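Every protein chain but one is kept in place in this view of the complex.
Up next is subunit A:
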Amino acid sequence: MSAHADTHAHDDDHGHHHKETFVTKYIFSQDHKMIAKQYLITGTIMGVIGVLMSIMFRMQIAWPEEPNVLFEALLGKWAPDGVMNADIYLALVTIHGTIMVFFVLTAGLSGTFSNLLIPLQIGARDMASGFLNMVSYWLFFLSSVIMIISLFVEAGPAAAGWTIYPPLSALPMASGGSGMGMTLWLVSMAIFIASSLLGSLNYIVTVINLRTKGMSMTRLPLTIWAFFVTAIIGVVSFPVLLSACLLLIMDRSFGTSFFLSDIFIQGEVLHYQGGSPVLFEHLFWFLGHPEVYIVILPAMGLVSEIITTNSRKPIFGYRAMIMSILAIAFLSTIVWGHHMFISGMNPFLGSVFTFTTLLIAIPSAVKAFNWITTLWKGNIQMNPAMLFSIGFVSTFITGGLTGIILGDSALDINVHDTYFVIAHFHLVMGISALYGMFAGIYHWFPKMFGRMLNKNLGYLHFWVTAICAYGVFFPMHFIGMAGLPRRYYTNSNFPLFDDLTNANVVITLFAIVGGAFQLVYLWNFFVSIFFGKKAEQNPWRSNTLEWTTPVEHIHGNWPGDIPHVYRWSYDYSKPGHDVDFVPQNVPLMDGEEELQH
């Protein structure tokens, strides 16, 4: 099971290039490296839309009901005289959440790096099924297009929050966005889930079957462990969201009553009887909570790899890191109820979910301590990727700690659905995962495009982003503790919150500056694809196998035989070697002992 000897059988077909047309090379490509780039570019475009939306609704919160040229230009009829209306505010909040969680941090992050790194780091010519991989990307693309189209429907896009709790999401008379907008949202998500499942199955099969000779599971880089476990969580939990979406579609269109009961709206009683919105909440969060780990685990994997490479030190506690990934994955499927402490479910269930939720802090703490110890006595190379990785650990700790409050059912009573929650999850899974993604892009850009990103722009990008991220989300904890509910179009009807106005303006200013500085990154990214400095084969002096492939992409990855693996990927600064890194394909020297891990 450990290694796959058959890989040699394929060694013959890589050398001579198949005749590739523009369409098969750049559009309907089955090459994992091209598909990774397609995921990244699509995710980036969706990310720009998502961030722009957040800046718009932050402006509305800071300067409520004031005319704004940006609104007038972008929102059209939804901003008469440039004043944003309440419906589009909720729609922006909803679509921002949906896009960032699913399209950017699930597909854009996991899709990009699982595709790029799994075959390259385990020593495989490609994914187990290149065709399924292509289908997976194009389904993702289709779902993105449908989601974008939903922004332009007459009655407005979905506006029930990204959690789309029924009955609000089920009844067009309850919210304009619950008509055609919600239909498209559900169709888009159903297709997205199909895409995600195809991708995940492919990753699992590839990792299990296509590892090169010598690449045992205990020699796998932590990136691969993270992608592998993420794919398993996805396969376990995404189908549940699909079923929730399908049942909701049936309630909406075919008159069933899975989630609806006893409803009187706009002067009439609806026929629904016997369903329960709480059931939807259970189904949604059965995916919804593992989803945050689907987002964060790949980022953790990338960060582990980048921290160890740039510290020129082995990752501390490799085995503990794997165990904590597995523990997090297992626990992630039994904590969903902490989103529902006050949903009306039995309080005893709340007690159980408090217990499981706080347990998950333990493996998370182990990971954070291990990263910090990896830095200790290292020889740290401050590449932009490394800065984002250190930033990741910082925001992961800050955001993660407040989870102790939210996971505690008693304390959740008073901060549930306030800005405290927004602050918590944006730091721990939003900003952190985004940092993980940026770190990955800065680190593997040479592998993807054969050119280097400009490092000084990278430094500028990191430091401004780091300051703005804290500037936006840190004060939000306090606004939440003051009792300000999330998803309020304006707070001007509550004089009680008038003293939070200035804090909201400061937050919005940080958001605008932070958002604007992402342009630095976009500039760097797109310009460097064409004009960046040509990359060396192994610019970061890294141990993993992807850096043994040629800079120019070829189908099949290695021009000759696939390299064999003789050691784990963390032999940095190993005593007895002249250089401070020993790639995995270098055989053990005479008398050299492999670390027992």
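The definition used in the following text is that a contact is a pair of C-beta atoms (placed from the backbone, for glycine too) under 8 Å apart; a residue touches a chain by one contact, two chains touch by 3 or more; residues count from 1.
Everything below uses one rule, namely that contacts and distances are computed from a predicted model.
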**Message:** Given that one chain of this complex has been left out, which of "Nitrite reductase", "cytochrome-c oxidase", "ABC transporter permease" or "Inner-membrane translocator" is its protein name according to UniProt?
**Reply:** "cytochrome-c oxidase"
**Asked** Which listed residue, A:132, A:366 or A:586, touches the chain dropped from view?
**Response** A:366
**Residue of A:144, A:418 or A:584 touching the missing chain in the full complex** = A:418
**Request:** Return the single residue from A:110, A:175, A:549 or A:585 that touches the missing chain.
**Result:** A:175
**Asked** Any idea which of A:76, A:255 or A:344 touches the chain not displayed?
**Response** A:344
**Asked** Of the listed residues A:220, A:283 or A:397, which contacts the missing chain in the full complex?
**Response** A:397
